[in-house]
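A single protein chain has been removed from this complex, and every other one stays in its place.
Letters A, B and C name the chains as they come in the text, with residue numbers starting at 1 for each one.
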C-alpha cells in the first residue's frame, strides 16, 4: 500500500480538523490514521494525517497542489511525504560502534524504511564494521584541520544525496554552517538525560553528582550544543555499584534504543518541530 | 469551562471522522480535543471528542438529539458526558487500606472529578480510616451469609445512587447478578500482571515462579474472575531479595498507582470497551 | 525480633569484611543481612550489617563499646541503630498535600517505622488535612519575617525532639544555619530530575525544553540549593500533550513515590553518605 502522509501545523483556530478531513473525504481517500494535537499553552494546532494513496485518481502533483490551496486559505504550514520513497541516511561515527551496529541491524531486518549508502568517520576504527555490511566507509581524519575535514564531510553528503544525517556517537561539534545547511535533518544522540550534563563527559559527571538514573537523549542538532529539539529520551536505573566506566557501559543500551526510536520517528514522518520542542505522534501499527 | 465529551465507536468506514468533526464545526463548537483510532485488525473505529460547551446556543438535549440523528445515519455507538457532573464513587475494601487512602487523598487534592459518598467493607478494620475523612462506612460482615451480604451491598449502592464501584482491594468474588447490574461500572485492582497469576495469592506464586517483575492490573469486573477488560497495568522490578511478603509490600505502590490511573481514566470518560479490550485515550492537559 | 544495624565506611583495605563478620560470628550473633560495596573509583569500602539482637547475652552498650575497639583498629566510620526505636519525623509543607497524605497514609499502614508528631507549614491550607489525622499543625507565616519564622520552626523541631525533617513540598529555602544544625537529617523532594532544572518552576522549564520524561529527586538538603546527596530519583514518560500545568499534575505521582522511597531508606538505616553521593543498600524483606 502506498501512503501519503501530511504533517501540518498552524495557529489554533476553529474548523481546521473538519476542513482537512473534509478535503480528503471529498476526494474519496481512505484516512488510515489521523492524529492531531492542540497545544492550549502555545495556542497552536498540529496534525498528522495518513491516507491510502494506492489507487489515486489524480497525480501526486494535483493532490499536493489542491492541498496547497486549502493550506493557504487556512494558513497551514505543511509538508507531504510518500511512503514509497526510501530516505537516504548517512551514519557519522567516531570510535564506538554500538549505535552503528544497532541501526544497521534494524535496517537489514526491515525495521527502518531507509537506505544507508555510506558511513563517515573521523577515525578508522569502525571501517571493519562497515566492510562487514559492505557499506562504503569514508574516513576523514581531523589532522587535515577541522574546517577542511568538515568540508569533506559536507561535500560527500551532498554527493550521496543524503536526506538525513545521523550522528551515531560522532564526537565532533559541527559548525553553524553545517547545521544550517541540514536544519531539521541532523539527529544526534547525547549520552545523558538532557538538559542534565550537557557537553563532555556526562557519565563521569553523573557519577560525581550521584544520580540514581542515567539517560540518553536524541535531538535535532542546533547551533547551541545539546540544545536542539528533543525527539526521544530514556533512562536506566543505576546505583552506587557503578563507577564512571560502569555507567558508560550500561548507558550504551539506552543510547542505542533512544537513537533508533528517534530515527524511526523521523523516517516515518511522525515528528513536527515547533520552537524548541517536538510533537512526536505515536506509532499506530 | 463546561465540556461535552462524546465517546463513539462503530465499524470502520470512510468519512466518519469528517462527518463528526463537521457536525460540531457547523454548530460553531470549539473542538478542544479530538482523538480517534482505527483498529485495522478488528476493522473498527473509535473516537473521543471533547468540545467547549460553555456558551452553547442550544440545550443539552437538543445537542444530544441532533447527534443521535447523525449517529443513526452512520451506525455509531455513542455516549455523551458533561464535565460539570461529578460521578458518585463507592469504595469497597477489605482489610488493607493503601488503595483506599490513595484514592481519598487524590479526591481531596482535586485530582479526581468525583464524590466518594460511602465506603463499604466486609471487615471492620478500615472504619477508623473512613471516620478520619468523615465518610460513612458500611460494614457488612460475611457471617450473615454471602448471598445476604451481597444483597446488602447492592441495595446500599442503589440507595446512594452510585455511578462507579471501585473494588479497592475487596477480597470477595462478586456474583454474576451483581456484575451484570453494574456492567462496565465496576473497576477492580488485581495484584498481579494479568493474565499471569489469576486468582488467589499472586505474590506467593510470583515468588515461586521466580519472576523478575511483579505487577498490578486494573480491569472492569466481568463474570469470569480476573478476565474483564484491562484498563491499566504497571510493573515493578524485583529480585531474589524479596520473600513472598516482601513482594506483597513493594507491590502495594504498584497497585495504588494502577488503580488510581484506571479510575481517573474512567472518570474523565477516556475509556471505550470493545470485546474484551479497552481503548484508553491519553490525557491531554 | 530486635535488630542491630551497623553502617560502616572506611578507606578500602584487605580484610575488613572478614574482620567485621568475624566480630559478630565470635559473639554468636546471627547475621540477618550483610551488604557491602567497594567503590573501586574512590577506593572506599561501605557496609551495612544487620544482626539479630533479640537474645543478646550482653548489653547494647557493651556491644557498641566492643565494636568501637574494632572500628578504631580498622579505621572505620560507623554508626549503630536499633530496630525498636521509632524515629520522630517532622513534615514540613506549604500548600500542596499529595506528599503529606502519602507519607501519613504509609505511616498509618505500618510501612514506615516512625512517628509523625507534628506538621509545620508556612501556610494554613493543610491544617484541615492535619486535623483529619489528629496531628498537631504548626503554622508559621512568612509575614513574621523569614528569619523569625525559621527560628520558630527550628525551636519547635528541637522541642519535639525530632530525628528527621522531611520537606514534603515546603517551598522555602532554608538558611545555612538550619541546614548545618540538621546535617544529613533533612530530606527534600525536588520536582525535577536533578541536576536538570534546579531551582524554581521546573515543570514550566521542562515544558519549554520539550523533555520527553519528567522526574523527581529526593536528596539530603545541603547549603547549595538542590545540590545535596541524592537518595532516590524516578521519572515518568510524558509527551507533547501536556502543558506546564499538565506536567505538574502528572509529576505529583512521581514526587510522592520518590520521597516515600527516600524516607523509607533513611528510616531503615540503608543510606550512607560519602562526599556528595549516597550508597543506598537495597531492601531485603
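One rule holds for everything that comes next: a contact is a pair of C-beta atoms (placed from the backbone, for glycine too) under 8 Å apart; a residue touches a chain by one contact, two chains touch by 3 or more.
From a predicted model like this one, the values you see are computed outputs, not experimental measurements.
K.L.:
Looking beyond the chains shown, say which of C:34, C:135, C:225 or C:283 touches the absent one.
P.N.:
C:34
K.L.:
For the chain left off this view, which of A:71, A:168 or A:242 is in contact with it?
P.N.:
A:242
K.L.:
Residues on subunit A that touch the omitted chain in the whole complex?
P.N.:
96-98, 101-102, 105-106, 108-109, 111, 129, 132-133, 239, 241-243, 245-246, 249-250, 252-253, 257, 260, 282-285
K.L.:
Counting contacts across the full complex, list the positions on subunit C that touch the omitted chain.
P.N.:
14-15, 17-19, 21-22, 24-25, 28, 30-38, 40, 237, 284
K.L.:
Give me the subunit B residues in contact with the hidden chain, please.
P.N.:
Looking at subunit B, the ones touching the missing chain are residues 37, 39-41, 46, 193-197, 207-213, 215, 229-235, 239-241, 243-244, 276-280, 282.
We adopt the following convention: only the chains that are shown with their structure count from here on.
K.L.:
Interface overlap for subunit A and subunit B, more than half of numbers shared or less than half: same or different?
P.N.:
Both copies, subunit A as well as subunit B, present the same residues to each other, with over half of the numbers appearing on both sides.
K.L.:
Ranking chain pairs by how many C-beta pairs touch, which one is first?
P.N.:
A-C
K.L.:
Tell me the angle, as a multiple of 5 degrees, of the rotation that maps subunit A onto subunit C over the C-alpha atoms.
P.N.:
About 180 degrees of rotation relates the two copies.
K.L.:
If you average the Cα atoms of subunit A and of subunit C to get two centres, how far apart are those centres in Å?
P.N.:
Centre separation, subunit A to subunit C: 41 Å.
K.L.:
Enumerate the residues of subunit C that touch no fewer than two other chains.
P.N.:
239, 241, 243, 282
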